[in-house]
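Take this structure, written in structure tokens, and hold onto it; I'll ask about it next.
A single protein chain has been omitted from the complex, and every remaining protein chain is retained in its original position.
Right after this comes chain A.
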Amino acid sequence: MDAVAMYQFTQQSLPACKPVLTPAWVTTTFFLVGALFIPIGLVSLHASHSVVEIVDRYDSECVPDLFKSNKVVYIKDMSIHKNCSRHLKVHKHMKAPIFIYYQLDNYYQNHRRYVKSRSDQQLLHGLQHNDTSSCTPEESSNGLPIVPCGLIAWSLFNDTYSFSRGTHKLRVNRKNIAWKSDRNHKFGKQVYPFNFQNGTLIGGGKLDPNIPLSDQEDLIVWMRTAALPSFRKLYGRIEEDLNVDDVVVVNLLNNYNTYSFGGTKKLVLSTSSWLGGRNNFLGMAYTSVGFSSILVAFVFLLLHVRNPRPYGDTSCISWNRKSISS
């Protein structure tokens, strides 16, 4: 550093920008925020509206009337067939790819016990990795280690869906639903399910022991825990357009127990935009904040013009007030 700068530094007189919140600055800032936010908000809203979404809650409808009062018994009874079919009407043209999600509510995938109960090392290296203490209580069963271990894997979601339009069966692509990094680096290509769901208590879905974990995309998706108790997970893609007034018949197996804890299950079909799925919140929020900041700018300007600033009036400074009152 040269001498002048050093001197300025030690004397605390470095060239500096000293912004003052003048009315001009304030109103300009608010106008700018408005000017920036409203268009973004409108664009976001447009993006959100361009997404067509069909949501169907099926957890109670898919329980036979006989069991309506005791859904838990129904879901736990392995002997009852869990077949159920739903008819979804397409209200707007849906352009491929159409994403299929299942949505669970009141399901605490973010519970600490649940989140921690996994072994990343085992998922990657399989049985070579012995230390699976983090997986308790789904660590081993019948004296043998479980692959994949832990509560998350054990509680794998196992409702299945198949779709048809009229008589024509819709092909569901269930590849590439997980993040690539997970498939390539977190789940081993040579790791096969072992001793899975063999315990006394069966949790969720089973896995094909002949497919390596890196190809079990259901599992990979499920293992990325959700942030909030209401969440969607990608199930697959329908890779053809759905037209207005098409009726999609969904045949599903209602296997997964959400009844014990009062959760709900929904099936979601949705297209996507550059901004993702359908959610008006962001667009609405953007536009409303944008409009209100323009409003604030006007109000501020008005107040400023109406009340000329009393220069150097120190009467309202706290210590002066104090001395006047005392």
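Going forward, a contact is a pair of C-beta atoms (placed from the backbone, for glycine too) under 8 Å apart; a residue touches a chain by one contact, two chains touch by 3 or more; residues count from 1.
Here is the rule we use: contacts and distances are computed from a predicted model.
Asker: Unshown chain, UniProt name, "Glucosidase II alpha subunit", "Centromere protein O", "MIP18 family-like domain-containing protein" or "Phospholipid-transporting ATPase"?
Answerer: Options "Glucosidase II alpha subunit", "Centromere protein O", "MIP18 family-like domain-containing protein" or "Phospholipid-transporting ATPase" narrow down to "Phospholipid-transporting ATPase" for the missing chain.
Asker: Quick one: say which of A:N83, A:N110, A:Q128 or A:N243 touches the chain that got left out.
Answerer: Result: among the candidates, A:N110 touches the missing chain.
Asker: Which chain A residues touch the hidden chain?
Answerer: Residues touching the hidden chain, for chain A, are 10-23, 26, 29, 33, 37, 40, 44, 51, 53, 72, 97, 99, 101, 103, 107-115, 120-121, 124, 136-138, 151, 154-155, 177, 179-181, 185-186, 201, 203-204, 224-234, 237, 257, 260-262, 270, 272-279, 281-282, 285-286, 289, 293, 296, 300, 303-304, 307, 309, 311-319, 322.
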